[in-house]
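Here the complex is missing a single protein chain, while all its other protein chains stay put.
On to subunit A.
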Amino acid sequence: MTPFDPFIEFGFLRRALLGCVALSLSAPPLGVFLVLRRMSLAGDALSHGMLPGVALGFVVFGLWLPGLALGGMLAGLLIALGAGALARGTGGREDASLAALYLTALAAGVAIISWRGSAVELTQILFGSVLGVDDPALLLMAGCASLTLAFLAFAWRPLILECFDPAFARAVGVRGSAWHLSLLGLVVLNLVAAVQAVGSLMAVGLMMLPAIASRHWSRSVGGMVAVACGIALSASLLGLGASFHLDVPSGPSILLSAAAIWAISVVAGPVDGLLARHWPRRHLSG
(Lines give C-alpha, C1' and ligand atoms only; values in the text may rest on other atoms or scores of the structure.)
Protein backbone atom coordinates (compact mmCIF):
# COMPACT_ATOMS: atom_id res chain seq x y z
CA MET A 1 0.00 0.00 0.00
CA THR A 2 1.45 3.38 -1.00
CA PRO A 3 0.89 6.51 1.15
CA PHE A 4 -1.48 7.81 -1.50
CA ASP A 5 -3.75 4.75 -1.73
CA PRO A 6 -6.26 6.24 0.76
CA PHE A 7 -7.01 8.99 -1.78
CA ILE A 8 -8.13 6.27 -4.21
CA GLU A 9 -9.98 4.31 -1.58
CA PHE A 10 -11.88 7.04 0.32
CA GLY A 11 -14.22 9.56 -1.27
CA PHE A 12 -14.06 12.02 1.66
CA LEU A 13 -10.25 12.26 1.26
CA ARG A 14 -10.60 12.92 -2.48
CA ARG A 15 -13.15 15.64 -1.72
CA ALA A 16 -10.89 17.20 0.89
CA LEU A 17 -7.98 17.05 -1.57
CA LEU A 18 -10.05 18.67 -4.30
CA GLY A 19 -11.06 21.45 -1.93
CA CYS A 20 -7.45 21.98 -0.90
CA VAL A 21 -6.41 22.07 -4.58
CA ALA A 22 -8.92 24.89 -5.13
CA LEU A 23 -7.64 26.75 -2.07
CA SER A 24 -4.04 26.14 -3.12
CA LEU A 25 -4.71 27.98 -6.37
CA SER A 26 -6.43 30.97 -4.79
CA ALA A 27 -5.06 31.61 -1.28
CA PRO A 28 -1.27 31.64 -1.94
CA PRO A 29 -1.42 34.39 -4.62
CA LEU A 30 -3.27 36.58 -2.11
CA GLY A 31 -0.60 35.69 0.44
CA VAL A 32 2.11 36.80 -2.00
CA PHE A 33 0.46 40.22 -2.30
CA LEU A 34 0.11 40.48 1.49
CA VAL A 35 3.82 39.68 1.86
CA LEU A 36 4.73 42.26 -0.78
CA ARG A 37 2.60 44.86 1.02
CA ARG A 38 4.42 44.03 4.29
CA MET A 39 1.13 42.77 5.73
CA SER A 40 2.11 39.17 6.43
CA LEU A 41 0.40 39.24 9.81
CA ALA A 42 -2.82 40.85 8.56
CA GLY A 43 -4.11 37.51 7.28
CA ASP A 44 -3.44 35.98 10.69
CA ALA A 45 -5.30 38.80 12.41
CA LEU A 46 -8.25 38.47 10.03
CA SER A 47 -8.43 34.71 10.48
CA HIS A 48 -8.64 35.21 14.25
CA GLY A 49 -10.99 38.13 13.80
CA MET A 50 -13.59 36.13 11.91
CA LEU A 51 -13.87 33.55 14.72
CA PRO A 52 -16.75 35.24 16.63
CA GLY A 53 -18.74 35.36 13.38
CA VAL A 54 -18.10 31.67 12.76
CA ALA A 55 -18.98 31.00 16.41
CA LEU A 56 -22.24 32.95 16.24
CA GLY A 57 -23.04 31.19 12.97
CA PHE A 58 -22.43 27.91 14.82
CA VAL A 59 -24.68 28.95 17.73
CA VAL A 60 -27.50 29.89 15.40
CA PHE A 61 -27.14 27.32 12.60
CA GLY A 62 -24.97 24.55 14.10
CA LEU A 63 -22.35 23.11 11.73
CA TRP A 64 -24.35 24.28 8.69
CA LEU A 65 -21.79 25.72 6.26
CA PRO A 66 -23.62 28.73 4.79
CA GLY A 67 -24.34 29.98 8.32
CA LEU A 68 -20.70 29.58 9.41
CA ALA A 69 -19.44 31.16 6.19
CA LEU A 70 -21.76 34.16 6.42
CA GLY A 71 -20.87 34.78 10.07
CA GLY A 72 -17.14 34.47 9.37
CA MET A 73 -17.32 36.70 6.32
CA LEU A 74 -19.21 39.46 8.16
CA ALA A 75 -16.93 39.36 11.21
CA GLY A 76 -13.78 39.34 9.05
CA LEU A 77 -14.94 42.27 6.96
CA LEU A 78 -15.96 44.14 10.11
CA ILE A 79 -12.47 43.69 11.55
CA ALA A 80 -10.77 44.72 8.27
CA LEU A 81 -12.93 47.81 7.81
CA GLY A 82 -13.01 48.63 11.53
CA ALA A 83 -9.21 48.62 11.85
CA GLY A 84 -8.88 51.07 8.96
CA ALA A 85 -11.72 53.29 10.21
CA LEU A 86 -10.35 53.34 13.78
CA ALA A 87 -6.87 54.23 12.56
CA ARG A 88 -8.19 57.06 10.42
CA GLY A 89 -10.65 58.26 13.07
CA THR A 90 -8.14 58.40 15.91
CA GLY A 91 -4.93 59.12 14.03
CA GLY A 92 -3.42 55.85 15.29
CA ARG A 93 -1.70 53.07 13.36
CA GLU A 94 -3.75 50.52 11.45
CA ASP A 95 -1.74 47.53 12.69
CA ALA A 96 -2.36 48.57 16.31
CA SER A 97 -6.13 48.87 15.74
CA LEU A 98 -6.09 45.52 13.93
CA ALA A 99 -4.25 43.87 16.85
CA ALA A 100 -6.70 45.28 19.41
CA LEU A 101 -9.73 44.19 17.37
CA TYR A 102 -8.55 40.70 16.52
CA LEU A 103 -7.50 39.87 20.08
CA THR A 104 -10.94 40.94 21.29
CA ALA A 105 -12.58 38.95 18.51
CA LEU A 106 -10.49 35.83 19.15
CA ALA A 107 -11.34 35.82 22.84
CA ALA A 108 -15.04 36.41 22.11
CA GLY A 109 -15.08 33.63 19.49
CA VAL A 110 -13.48 31.02 21.72
CA ALA A 111 -15.79 32.04 24.61
CA ILE A 112 -18.90 31.67 22.43
CA ILE A 113 -17.88 28.24 21.08
CA SER A 114 -16.89 26.99 24.56
CA TRP A 115 -20.18 28.25 25.94
CA ARG A 116 -22.45 26.57 23.42
CA GLY A 117 -20.43 23.84 21.71
CA SER A 118 -18.68 20.63 22.65
CA ALA A 119 -14.93 20.12 22.66
CA VAL A 120 -15.22 18.09 19.45
CA GLU A 121 -16.99 20.92 17.64
CA LEU A 122 -14.47 23.45 18.99
CA THR A 123 -11.62 21.32 17.68
CA GLN A 124 -13.33 20.97 14.31
CA ILE A 125 -13.86 24.71 13.90
CA LEU A 126 -10.42 25.67 15.13
CA PHE A 127 -8.37 22.95 13.43
CA GLY A 128 -10.54 21.61 10.61
CA SER A 129 -11.66 18.12 9.69
CA VAL A 130 -11.43 16.38 6.37
CA LEU A 131 -14.76 14.77 7.16
CA GLY A 132 -16.28 18.25 7.22
CA VAL A 133 -15.62 18.82 3.54
CA ASP A 134 -19.05 18.02 2.15
CA ASP A 135 -20.44 19.10 -1.21
CA PRO A 136 -21.49 22.62 -0.12
CA ALA A 137 -18.01 23.17 1.37
CA LEU A 138 -16.43 21.98 -1.86
CA LEU A 139 -18.62 24.32 -3.88
CA LEU A 140 -17.69 27.22 -1.60
CA MET A 141 -13.98 26.49 -2.06
CA ALA A 142 -14.30 26.15 -5.83
CA GLY A 143 -16.42 29.31 -6.10
CA CYS A 144 -14.00 31.22 -3.90
CA ALA A 145 -11.04 30.05 -6.01
CA SER A 146 -12.78 31.03 -9.25
CA LEU A 147 -13.65 34.48 -7.92
CA THR A 148 -10.14 35.04 -6.56
CA LEU A 149 -8.43 34.00 -9.80
CA ALA A 150 -10.77 36.20 -11.85
CA PHE A 151 -10.06 39.13 -9.52
CA LEU A 152 -6.31 38.60 -9.73
CA ALA A 153 -6.41 38.46 -13.52
CA PHE A 154 -8.30 41.76 -13.47
CA ALA A 155 -6.35 43.50 -10.71
CA TRP A 156 -2.84 42.16 -11.33
CA ARG A 157 -1.29 45.36 -12.66
CA PRO A 158 -2.99 47.81 -10.25
CA LEU A 159 -2.03 45.62 -7.27
CA ILE A 160 1.61 45.47 -8.37
CA LEU A 161 1.79 49.20 -9.05
CA GLU A 162 0.11 50.02 -5.74
CA CYS A 163 2.58 47.83 -3.82
CA PHE A 164 5.70 49.11 -5.60
CA ASP A 165 5.01 52.83 -5.74
CA PRO A 166 1.76 53.92 -4.04
CA ALA A 167 2.34 57.63 -4.73
CA PHE A 168 2.80 57.00 -8.46
CA ALA A 169 -0.28 54.79 -8.41
CA ARG A 170 -2.38 57.58 -6.94
CA ALA A 171 -0.91 60.13 -9.33
CA VAL A 172 -1.99 58.05 -12.35
CA GLY A 173 -5.47 57.55 -10.90
CA VAL A 174 -5.25 54.07 -9.37
CA ARG A 175 -7.65 53.95 -6.44
CA GLY A 176 -5.36 52.28 -3.94
CA SER A 177 -7.84 51.99 -1.08
CA ALA A 178 -10.44 50.28 -3.29
CA TRP A 179 -7.93 47.61 -4.41
CA HIS A 180 -6.66 47.26 -0.84
CA LEU A 181 -10.16 46.62 0.52
CA SER A 182 -10.98 44.24 -2.35
CA LEU A 183 -7.81 42.30 -1.55
CA LEU A 184 -8.70 42.12 2.16
CA GLY A 185 -12.26 41.08 1.28
CA LEU A 186 -10.93 38.20 -0.80
CA VAL A 187 -8.51 37.26 1.98
CA VAL A 188 -11.48 36.96 4.34
CA LEU A 189 -13.47 34.95 1.77
CA ASN A 190 -10.56 32.52 1.30
CA LEU A 191 -10.16 32.13 5.05
CA VAL A 192 -13.86 31.39 5.43
CA ALA A 193 -13.73 28.86 2.59
CA ALA A 194 -10.77 27.13 4.24
CA VAL A 195 -12.41 26.73 7.66
CA GLN A 196 -13.95 23.33 6.88
CA ALA A 197 -10.75 21.79 5.60
CA VAL A 198 -8.08 23.29 7.84
CA GLY A 199 -9.95 25.17 10.58
CA SER A 200 -10.20 28.86 11.36
CA LEU A 201 -6.93 29.03 13.30
CA MET A 202 -5.02 27.30 10.52
CA ALA A 203 -6.77 28.77 7.48
CA VAL A 204 -4.22 31.52 7.09
CA GLY A 205 -1.33 29.04 6.96
CA LEU A 206 -2.13 27.76 3.49
CA MET A 207 -2.18 31.39 2.39
CA MET A 208 0.97 32.67 4.04
CA LEU A 209 3.49 29.83 4.43
CA PRO A 210 3.73 29.06 0.68
CA ALA A 211 3.79 32.78 -0.09
CA ILE A 212 6.62 33.43 2.35
CA ALA A 213 8.57 30.41 1.09
CA SER A 214 8.13 31.43 -2.56
CA ARG A 215 10.45 34.43 -2.30
CA HIS A 216 13.36 32.00 -1.98
CA TRP A 217 12.63 30.55 -5.42
CA SER A 218 11.79 33.48 -7.68
CA ARG A 219 12.58 37.16 -8.21
CA SER A 220 9.36 38.02 -10.03
CA VAL A 221 5.80 38.39 -8.75
CA GLY A 222 4.48 35.92 -11.34
CA GLY A 223 7.18 33.41 -10.42
CA MET A 224 6.46 33.79 -6.71
CA VAL A 225 2.75 33.18 -7.28
CA ALA A 226 3.43 30.05 -9.36
CA VAL A 227 5.87 28.65 -6.79
CA ALA A 228 3.52 29.48 -3.89
CA CYS A 229 0.67 27.59 -5.57
CA GLY A 230 2.98 24.64 -6.21
CA ILE A 231 4.08 24.57 -2.57
CA ALA A 232 0.47 24.78 -1.36
CA LEU A 233 -0.57 21.91 -3.65
CA SER A 234 2.31 19.73 -2.43
CA ALA A 235 1.58 20.59 1.20
CA SER A 236 -2.11 19.75 0.73
CA LEU A 237 -1.34 16.32 -0.71
CA LEU A 238 1.31 15.50 1.88
CA GLY A 239 -0.68 16.97 4.76
CA LEU A 240 -3.93 15.19 3.99
CA GLY A 241 -2.06 11.91 3.59
CA ALA A 242 -0.30 12.42 6.91
CA SER A 243 -3.56 13.45 8.56
CA PHE A 244 -5.12 10.13 7.52
CA HIS A 245 -2.17 7.91 8.42
CA LEU A 246 -1.23 9.63 11.70
CA ASP A 247 -4.77 10.46 12.79
CA VAL A 248 -4.15 14.16 13.40
CA PRO A 249 -6.46 17.04 12.38
CA SER A 250 -6.03 18.04 8.75
CA GLY A 251 -5.25 21.72 9.50
CA PRO A 252 -2.07 21.28 11.52
CA SER A 253 -1.02 18.41 9.26
CA ILE A 254 -1.25 20.48 6.05
CA LEU A 255 0.38 23.47 7.71
CA LEU A 256 3.26 21.42 9.10
CA SER A 257 3.85 20.08 5.59
CA ALA A 258 3.88 23.65 4.26
CA ALA A 259 6.18 24.66 7.11
CA ALA A 260 8.58 21.83 6.21
CA ILE A 261 8.71 23.10 2.61
CA TRP A 262 9.22 26.66 3.92
CA ALA A 263 12.12 25.44 6.08
CA ILE A 264 13.69 23.71 3.06
CA SER A 265 13.21 26.95 1.07
CA VAL A 266 14.90 29.04 3.75
CA VAL A 267 17.88 26.70 3.79
CA ALA A 268 18.19 25.64 0.16
CA GLY A 269 16.27 28.22 -1.89
CA PRO A 270 18.39 29.84 -4.62
CA VAL A 271 17.18 33.38 -3.76
CA ASP A 272 18.55 34.49 -0.38
CA GLY A 273 18.51 30.94 0.99
CA LEU A 274 20.98 30.32 3.82
CA LEU A 275 23.14 28.00 1.70
CA ALA A 276 23.12 30.37 -1.30
CA ARG A 277 24.08 33.32 0.90
CA HIS A 278 26.67 31.71 3.10
CA TRP A 279 28.19 28.85 1.09
CA PRO A 280 31.60 30.16 0.07
CA ARG A 281 31.70 30.33 -3.72
CA ARG A 282 33.92 32.34 -6.04
CA HIS A 283 32.35 35.64 -7.01
CA LEU A 284 31.50 36.29 -10.63
CA SER A 285 33.72 38.22 -13.00
CA GLY A 286 31.17 40.87 -13.99
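Everything below uses one rule, namely that a residue touches a chain if its C-beta (ideal position, glycine included) is under 8 Å from a C-beta of that chain, and two chains touch if they have at least 3 such contacts; residues count from 1.
Just so it is clear, contacts and distances are computed from a predicted model.
Chosen from "Metal ABC transporter ATP-binding protein", "Response regulator", "Sulfur carrier protein ThiS" or "Hydroxymethylglutaryl-CoA synthase", the protein name that UniProt gives for the omitted chain reads "Metal ABC transporter ATP-binding protein". Annotation: of A:Val221, A:Leu238 or A:Ala258, A:Val221 touches the absent chain (contact as defined above). The omitted chain makes contact with just one of the residues A:Ala27, A:Leu65, A:Leu98 or A:Cys163: A:Cys163. Per the touch definition above, the residue from A:Phe10, A:Trp64 or A:Phe154 contacting the chain not shown is A:Phe154. By the touch definition given at the top, subunit A reaches the unshown chain through residues 36, 91, 154-155, 157-158, 160-161, 163-168, 170-172, 174, 215, 218-221, 223-224.
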